[in-house]
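Omission of a single protein chain aside, the complex is shown with its protein chains in their original locations.
Showing chain A:
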């Protein structure tokens, strides 16, 4: 490169314009990094921004701004630019700091704004001590120079102000380098060189391949791990792009206990973990309780209390078959975050909550606890899945108690709830007995025949006609169970002329109602209730609610309903483990920055000159001064010096 090009490049890198442009760019990046929540799982962003903008933002790396290539590049350029600045200005400033400017020319000094002339009646030698005493009084240091006309005294103070420039610039370089070390620059480089690959599958830690594993020597990282109570781990996960990396730790973290307190609103109030660090190098395990903002430090690793979650709670479930009455209900045990086989489908329980606090709709109390719930997906063999949210206990709605289970086929949708009425013992048993009777062709056929025979008109009719009516009832009931009133209506619309539809629908509804009632009565009879007695208000209301629940059952779209019967809640503590040697640069860097700014503001450089000229009538004195900053303070000081001199010498206008 020719000499001039280097100089142009140097001037460009060291220019104030570039530095300001870079700082503005960093400010904008920080704004983006604050507005867009960083380092979330990619599917969350797809939901939030839609697939199009997700792709755009992803390509701009807006989901991890601070580790993006462009941000690190800007940071790198800032380091370079500031370094060039320091390199170029350091010699000048060092010279300036040591230079008293005693070689300044008289005629140029006379042009300065701050000046005052005096006349001393004494000789130069006799005048000098007074002048020097005044300078010392104001803490100026000085040098003297003899010239043709007489003597020049050059004085200055506050050279630290110039050093402030150096301090603040070096501080920016140090902080940025610290940031680059603790950013995942080495990770980026390793990935670019093909040394590591992101793991995107959710698999147990011991199955993660070596290429997605980082050794315990990794000098700088920020990793997370959830450890269930009583369990231990010697690794953590680094969230990276659309997957994660496994970070090995040179020690084992054991979680002895996890404690959490809640507000009445259900919000967590405080949580803490009792940790035990086991290291082969340690004779005795390190034990410490950590909580939010009170981390544990060990060997340059810092372990923070970060979050909490489910540590694989064990749930006792009862699986009620919904499509066929042939199977009876089954007991099964499943664990949160593990897969279980249910009726040919894969049960994936994502979460268990021991309580659900909601604002009280009746307004009597502020909050009510709706009890435990669990959330799960039922994945069909073709890979598609519906998601469910089911409460363990009935929830009061309009004075009645219902078992609630929400269903959604897309994660972005809200849950649609299925309301199953709770029986007098607050159980699901009666509704399920009713529903399963409707699903059982044999029981249904028997009851249909009975219903067909019981009507007044039917008593005289032939057995063949009764059979036909019963068969019709059966078909109607099957349509109802499979698709609710909607299916029956749709059928009528296909087979019946428009002007007769209303009438036919009415007849169908009556017939169906009668059949359903008889099915319900037989369920009550099985429970041991006397069929001859009139229904209680509760039992009558239950029937209405149960029919409505059957009407909507097909929307629930699953062959099995899972009732939560019992649970063993196991909590997990969420730890963040960091190793950030860069902080040993960043913290001193910050101190240096404060020191630099302090110097620049409070130690401004000031210069004074006293030009002495020996004459016949004594000595002529000219006081001149200049300051780069804080003109107001300098004005005051200069005025004071002027007055002190005026007391000793006569002022000359």
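Please note the rule applied: a contact is a pair of C-beta atoms (placed from the backbone, for glycine too) under 8 Å apart; a residue touches a chain by one contact, two chains touch by 3 or more; residues count from 1.
In this text, contacts and distances are computed from a predicted model.
The complex includes a chain that is not drawn, and of the options "YCII-related domain-containing protein", "Aconitase X catalytic domain-containing protein", "Thiol:disulfide interchange protein" or "TRAP transporter large permease protein" the UniProt name matching it is "Thiol:disulfide interchange protein". Residue A:372 is the one among A:178, A:228, A:372 or A:421 that touches the chain missing from this view.
For the options A:185, A:286 or A:332, the residue in contact with the chain missing from this view is A:332.
Residue A:393 is the one among A:393, A:551, A:576 or A:631 that touches the chain missing from this view.
Listed by residue number, the positions of chain A touching the unshown chain are 261-262, 266, 314, 316, 331-333, 354-355, 357, 369, 371-372, 392-393, 427, 565-569.
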